[in-house]
Each structure stands twice: as C-alpha cells, then as structure tokens.
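A single protein chain has been omitted from the complex, and every remaining protein chain is retained in its original position.
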Amino acid sequence: MFNICLIAGLIYFYTNNYSYGIWKMALKEDLKKVIVEGLFLEDIKPEEIKDDELLFGNESLGLDSLDAVELVVQIQKHFGVEIKNIEEGTVAFQSINTLAAFIEERQ
Amino acid sequence: MRIYVKGIGTAGGFGCGVEKLVSALSNGESRTKAVTLGVKGKAEVEAQVFVTDTSALFSFIPKKSLRRINNYSKLALLGASLAIEDSGIKDLDRTRMGIIIASGYGAMNTTFSFLDSVIDEGKDEHASPIHFSNSVHNSAAAHVSILMKIEGPSLTVSQFEMSFPSALLTARRWLEEKRVDSVLLGGVDEFSGVLGYCGQRLFKKDDVSGIKPFEFNKQTAIPGGGAAFFILTRDTDNDSEYCIIEDVSIGKLTTDKISIPEDSYLFIGADGNKISGQKYQHFLNNKNIVAAYSPLYGSFPAAAALDLAVAGVSMKKNRIFASPEYSGLKDGLRIIKEESKINHEKICCLKICDHDEYALIRVSKNNS
Partner (left out) sequence: MIQGKHIAVSGIECICAAGLNLKDCVDSMFSNIRNVATPSGFSSNHKTVYPVFEIPGSSPFLQNPQIFKTGQLALEAAHGAVKKAGLDKKNLQQKRVGVCIGTTVGSSLNNEKFYQEYRSGKDPDMAPIKRFLRSNPADLIAREYNLSGPCQTIVNACSSGTDAIGIGASWIQAGICDVVIAGGADELCRVTYNGFISLLIVDSSPCRPFDVSRAGLNLGEGAAIFVLESEKSLTERKIAPSAFICGYGSSSDAYHLTAPKPDGAGLKRAITDALEESGVFASDIAFVNAHGTGTENNDRVESMVLDLMLNGVPFHSTKGYTGHTLGASGAIEAAFTSAFLVAGKIPSSIGFSKKDPELHSSPQAENKQIDGNFAISESLAFGGNNSVLVIGRGSEPL
C-alpha cells in the first residue's frame, strides 16, 4: 500500500514538474518570439536567443533603451504583467531566464 | 545668393537613382502598382499608385541598422545616401552639414500603426513606443542624422505642397549665413493607403488612366510616394554641379507679379489635382516652352523636389526631356514633345497650391 502511494506520489510529483517544465519552456519560447517580432529583429530567429545570454548590452542583439520600453509594452500585452518603471525592467530584462522568472512570479 | 546642386539622389515609382530617373524621362513610362484603397468593405476601391522599392538602401546601410526603421525614413535614407554618393565629394564635413527634410504628410503609415497598437485591444497601455517615436515628422531627419553621422542643424518642414520650396528657402539661408557649408535637402512622402482613400473620398477622380497635368478641368491625380535629395553648397571649385539655384520666390498669386524669363523652360508642378491645376493655365503662353513631369512619379507634395531633380538632370545632361503627357494642351502653346539637346540655360520650376500660394525656383547652368 505504502509503495503504491509512494509510486503514485512520485508520478504526481514528476508529472507536475514535467508539466511545469513544459510550461516554463513554452514561456521562454514565447518570450523569444515576442522579442524577435515585437522589436523587429529581422535577422535573428527566436531559437537563436540563448536562455542565459544578456538581452541588453549585448552587441549581437543590439537592443537599446527604446527596445526596453517597447518590451515593457509587449510583456504587458502578451503576458498581462505590468512593469511600472524602467528600474523594475532593468532587473527583469537581464536574460530570458530572469524575464521568465519575473513573469512567473507575477502571473 | 546662388547655390550649387552638387549631388542628386532620387527614388520613386521609376526606380532608384538619377540614371533610373533619366530612363523614365527618356522613355516616358510611368510605373504604377495596383492597390486596394480602403479597408475591405464598402469603402474598397482599386487604384493605381506610385510606390517606391527601397531595397537598394541595403547597399548603403546594413539591414541590422535598419531594423526599426519605417518606410518613410527608409525613403529619406535612400534619397540621402544616393545624393551623397552621387556628389562624389570625398571630404564632406558632416559636422558642417545641415539636414532639411520637406514632407507633406510625414510618417503616415507609422502614425496608423501607432493607433493600431492602441485600438487593437482597446488598451492605452498597449501603445507602442517604437511606433510613436517613429511617427513624428522629424524621425526621418533624425535617422539620417544618426545613421549618416551628420551633426549640423536638422529641420523638418511640413507645409503641404509648399513644403519643399519653403525648405529650399531655409537651405539657402543656412548657406548664406555660413551656418553650414553644405545642406542635404530632401523632399519625401510615402504612399499611404489611408491617405489614398481620403483622396478618393474628397476628390472624385475622373475615369482616365495616368496623370493628365494639362487636362486642367479633370481630377487625374494619382497618389504615391518618393524622394528627391540634393547636396547643396555655397560655392563650387569645378563644373561638376548639376545646376545653380539662382532664386526661390514664394508668395501669393493674387498679390505678386510673377515673371518668367522668355529664355527659360517652364516646368509646372501640375499633378492632376484639379483645384491647383487650373491655376497653371495663366502661365501657359506662347513664349515659354513648358513641361510637366508628374505623370512619371505621382501626385504628392514632395514631388516638387522631383521636379527640381528633373531640372538639375536636364541641365547636367544637356538634354531636355519630353513632357510625358500633354493631352488637353491648347493649340499654339509650346510644349516639349520630344527629347532633344537643351537650348536654354534657364529652367523655372513653378508650384501652385489650392489657395493661391506659389513657389518659383529659378535654376541655371554654370557657364563660368
């Protein structure tokens, strides 16, 4: 009985974590799409953006302050999460990972 | 004070660059594109319009640098790049170069993209800052300044049909004052579906194909966009300039006495718009040889810059080009019907607006 409960518990735990993992991966993919489309990055594909690479101060992406404020609007529009000022944005926008974590906390 | 046109960059339905303009002038062909004006529904109408392909810009500026830049600014960047290249001036001091851009309507399409961002979901907080900052009229001049590293004063003028002549007046002043040593002066307007729709709602178009600039009682205007940019200088050390701009006069037909020298060609800015078109009739006489080139590039305010480009090109090539369309011209009036060697050393470009404002740009050849 205990073993069944243990196995059931483990299955439940791993399924939820797996679903959560899928959801988080999907969130990151969506974020990359939003960045590429919303910021008019014509020559970069979403999958080329690494999860941990710097979004700003990164020459290969070439994003600047105008992109930052546009990203604030895009995040609001696509994920319903408000960024009240650019200081808050600076923390969230470091990378796809930090942005996903930021959104996750607030959704 | 005389000013010299040292470089010309043009882009329009005829293509990009001075040589494409010359081809269009020589073969008289007007290349329009079919579009639907109005959103699908009652308001839809098929129309021919003049649209410019700006892909030639990528040979001047890397695609990556153009990523947020809209069509209006791309037209300006293309015209500007072509003009600077065309001038061949190697040591152009960009800290002493001014930029003046004339546009009748500015970045129309981006203005509506900005409104889309708000209207789509009815949320003001979705307003796009990229679209907003690119919707301001002076965004084109800003992009030219930033991407081409031009640090002199920057000005954008919007005065409908008087935009370009008015801007030229200020360009001349900047050179006279030695505020700058050269001016990158351009006229640019982009085709906008909304504007085209408004045009056909406000002015019932007569059912003819092509602009008929001399059919003064008909509405034959064809909307479109394009750009013409000039490098203007205060002096010249050789004969490489296109032409000399002797004078720009701006005023009102009702108060000013305008005289066009007998030994000057007269290019009229008649573009198929009936109200202003009729006012050109007074200037058609049996003395001046006339031409109207709008059928090659379209009916939009910045086309006045293209008229000047044609004048410059005519002077440099020593050729005078046939007026592409002259139906409706009264007998006895002199018009350029065939391309030939230029016989006069003066060209006057005349632009008249609906409310009797006029501008006369006097151009001559450098014979010194």
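The first chain written gets the first letter, and so on, giving A and B; residue counts start at 1 in each chain.
By definition in this document, a residue touches a chain if its C-beta (ideal position, glycine included) is under 8 Å from a C-beta of that chain, and two chains touch if they have at least 3 such contacts.
Predicted model, so just to flag it, every value in this text is computed and none were measured.
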Practice item. Return the single residue from A:55, A:69 or A:99 that touches the missing chain. Key: A:69
**Study point:** Residue of B:9, B:79, B:129 or B:312 touching the missing chain in the full complex
**Key:** B:129
Practice item. Please pick, from B:53, B:93, B:176 or B:263, the residue that touches the omitted chain in the full complex. Key: B:176
Revision key, fill the gap. On chain B, the omitted chain is touched by residues 38-44, 94, 99, 105-106, 108, 111-112, 114-116, 118-119, 122-125, 127-129, 132-139, 141-143, 145-146, 149-160, 162, 166-167, 169-170, 173, 176-179, 194-195, 197-198, 201-202, 250-252, 254-256, 355, 357
Review point. List the chain A residues touching the unshown chain?
Key: 64-66, 69, 72-73, 82, 85-86
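Everything below uses one rule, namely that only the chains that are shown with their structure count from here on.
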Exercise for review: Let me have the rounded angstrom distance from the C-alpha centre of chain A over to the C-alpha centre of chain B, please.
Suggested key: 46
Review point. Considering the complex alone, what residue numbers of chain A touch chain B?
Key: 39-43, 62, 66-67, 69-70, 73, 76-77, 82
Review point. If you look only at chain B, which of its residues touch chain A in the complex?
Key: 63-64, 67-68, 117, 121, 123, 125-130, 133
